[in-house]
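Got a structure for you, written out below as structure tokens; questions coming shortly.
Here the complex is missing a single protein chain, while all its other protein chains stay put.
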Amino acid sequence: MLAARVLGVLGVLFVLSIIVFAMMYLAPGDIVKNLLGNRPANPDVVAAVREQYRLDDPVVVQYLTWLKGFVTGDFGESIRLQVPVAQAIGDRIAITAALCGLAFLVSVIVAVPLGVRSAVKAGGWVDRAGNALSILGLSAPTFAIGLVLLYLFAYYVPIFPVYGGGDGGLDTLRHLVLPAVTLALGLGAIIVKLTRTAMLRELESDYVTFARSRGLGERMVRRIALRNAAIPIVTGASLVLTFLVGGTVLAETTYALPGIGTLLQDSVLFKDIAVVQSLTLLVAVVIAVIALLADLAYLLLDPRVSRTLGARA
Amino acid sequence: MTVLLEGLTVIGPAGTMVEPVSAEIAPGATLALIGESGSGKTLTAKSIVGLLPRGFRATGSVTVAGQALPVERPGDDAAWRRARGRSVSLLLQDPFTSLTPVHRCGDQIAWTVEAAQGHRLPRGARRAAVEERLAEVNLPARVADAFPHELSGGMRQRVAIAAALASDPQLLIADEPTTALDASNQAEILDLLRRIQLERRLSVILISHDLGVVRGRTDQVLVMRGGQVVERGATAAVLAAPEHPYTRALIEADPVVAARSGARIAAEEAAPSEVEPLLVCEGVTKAFGVRTVLDQVDLAVAPGAIVGIVGESGSGKSTLARCIAGLEREDAGSIVLAGSALAPGRGSRTPDQMQIVFQDPYSSLNPMMSIGAILSEALGVAGRASSEVPGLLEMVGLPAEFARKRPAELSGGQRQRVAIARALAPEPRLLICDESVSALDVSVQADILALLARLREEIGIAILFISHDLAVVRMIADSVTVMWDGRVVESGPCHEVLEQPAHEYTRLLVAAATRENAVPVEGKD
Partner (left out) sequence: MSDIRIIGAAPATRRRRRVPVGVAIALGVLALVVLAAAFGNLLFDEAMRQDVLSSTLPPGSPAHPFGTDELGRDVLQMAVAGTASALVGPVVVAIGSMLLGVILGTLAGYEKGWLDTLIGRWTDLLLAVPVLLAAIVVSGVMGGGYWVTVALLVVLFSPSDIRIVRAGVLEQSARPYIEAAQMLSLSRWRVMFRHILPNVTSLVVTNMMLNVAFALVAFSSLSFLGVGVAPGTADWGRQLTDGRAIMFQNPAAVFLPALLIVVVAVCVNLVGDWIGQRLSQVGEEVR
């Protein structure tokens, strides 16, 4: 089953790579001009670009050359930044990774216990507050939350920096607090909802009644239920992931963080095709890998699935 | 050590759900609570362990060995923690859902031990405690490392019993402990419970809808109906000479009683041998993947006959029915109806050949359609007009105004009548009843069986009646086919097969159906 999943993911990535490659042709305007950007279009440079992208060869050869470049780490040249795409991405990936990691950590630490508590005391004030918060978190666009926080904590009560990524170390961390909280609100809303729904269902099940009737403590009962709820929660991870990608772009733009998100946005607006292509495909690869990891976690969490898997293998 | 219930009352959001119940249970004795669904027996049980659903509360008192249980404070976890497990434990109906699927069986037993002792055990002692509890329910030590899904239903229920008793309670409440199990497992589990109870001098409240479970295994009985105790007394006395009309009706409707007395709902008709059979199945074989579920099955149904197929879950009886109906495709063999061979699948079949009535009355009617719309559609298929809906309803014993109702407004028995009416609308030659009465209360079961018998008399329809319950089949079928592991092990006229079973498996089923192997309680029964 896992092998089939891996093959499926490879298939999806293959189709995506074709679509991403085709982007070069879908962009309005002359391909060479798009690839040149605002460099002067003298015949030598044009010839060099045609040579680099093999524009005179059949499309299949162009695609394979491009794909080979992508796989070997040669992502081409950014026409906007005038540096190799790999370098442009490398310079910015740390801050985005830190932002996502921080936001994910904060949201899980807050949202899972909140979701559990909402389910345990369903209808209580924690539940109602959590519910209101999660509806708000799901409905408010990341940038709206970001702008409110920015106004409040960077302007009205200036305890955090307004814009930028800081000078590294603790200063960067300080710069990341507001963006991370912004992102964590949306993420947390999804996780609270997932956790609450899963826990509510588990707490209604017979094994919880049976455990209570045998005198097991409420903490133990909750632990057992959460262990069972972990399966649907992890399965819902894909939702969180897609949100995280979009949210990161918005959060970085709102706070002008020099990360992957702003790189993508600027490149899109500038029609810096090489960067856009590389980033899109990279994100797809990362998502595919994480989705596979979630599948693996699912296998570890559910003995029923692992056993049928073992039987089939 | 005695258990005392005094004026135990359950109050729900819509008022009193269970009128005051009082009883006394001696150590080692069993009190039976019997009644059909909605009688309040499960609410009573839940109130004793303080696990009533949200919105329900209880009044009155329950004393176990001199210690009062906090029954009037259902939400008070602190008060209940001392009582649950050590004083009272609850065993639930379905072993498939009462154990958590992602934890090993050994851990689930150990939790109870640790909860009762108030601290965690070191590894060795934990393991030893678990193995001791498993041995008590006749399970090998290796079960401790198994996950519930790796065990059969009967083994799971043993694990659940071990877990429920691992805190050494004085009172065990067993809520329909064998209803979800196959007949051959039921007796074993009941006997196991009985043995442990006698060894431990444990008081037991046994809740059941099934008089057969109660007979011979309990000392006192409370008969409940609509939240009220309508009759009480020593089990043997109540069963032998019921005073309340409801108890009498229950006993009369009980298939086991009927089976013992040989009473039948339908007149038994010997199939005239010279008549050509309506349905002939020969060598029907079907596999799901590598598992063969039907292996060379032969079956014949004469016109106007009621043929029973008996077997436990997994015996292939439902798959056979579904192959005949075309809902499954057989891999090999022939199915011939009224002289013409039917190809596998629904494609070649027409509604006037055969219809099915399914088991679950709650999901066999489209919840978004009115009864009238459901029946009109079925009539329309055979080119009959919607104006025949009232007649159809009348035929199954329902008033014509039911056409305007939706399925949600009907009881289980009424829904099953509608399902039968829908099946009759295209005027089929053969009616297949796949466990059609299994999900119903006993008294309703009897009504539906009587309806089926009447329909056979009135319109001469042939019925293929599939059930796991031999006692029910015995009441209605002319001939019976016993299936086991995908094969027919025995078939013949009903009375012959059931009175002189030739096959060992049939003997086991017959014994389970008449509860003849029940351990008598100190010679009272």
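Each chain gets a letter, A and B, in the order it is written, and its residues are counted from 1.
Rule of thumb we're sticking to: a contact is a pair of C-beta atoms (placed from the backbone, for glycine too) under 8 Å apart; a residue touches a chain by one contact, two chains touch by 3 or more.
Keep in mind that this is a model prediction, so the values were computed, not measured.
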Touch partners, limited to displayed chains, of the chain removed from view: A, B
Of B:T235, B:Q355 or B:Q414, the one touching the omitted chain in the full complex: B:Q355
Residue in contact with the excluded chain [from A:A144, A:I159 or A:L173]: A:A144
Among A:T65, A:T172, A:T235 or A:T280, the residue in touch with the chain that has been omitted: A:T280
Hidden-chain contact residue, picked from the options A:G73, A:G101, A:G164 or A:G246: A:G246
Hidden-chain contact residue, picked from the options B:G40, B:P148, B:P177 or B:P407: B:P407
Missing-chain contacts mapped onto chain A: 8-9, 11-13, 15-16, 23, 26-28, 122-123, 135-136, 138-144, 147-148, 151, 155, 196-197, 200-201, 204, 238, 241-243, 245-246, 249-250, 253, 264-265, 268-269, 271, 273, 276, 280, 283-284, 287-288, 291
Where the missing chain touches chain B, by residue: 37, 325, 327, 346, 349-351, 354-356, 358-360, 362-369, 377-378, 381, 406-408, 419, 422-423, 426, 439
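We adopt the following convention: only the chains that are shown with their structure count from here on.
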Between chain B and chain A, distance of the C-alpha-averaged centres to the nearest whole Å: 50
Parts of chain B lying in touch with chain A, wherever the complex brings them together: 49, 51, 77, 81, 83-86, 88-92, 94, 97-103, 111-112, 115-116, 147, 149-150, 160, 163-164, 166-167
Chain A - residues contacting chain B, complex: 205-207, 209-218, 220, 224, 227-228, 231, 301-304, 307
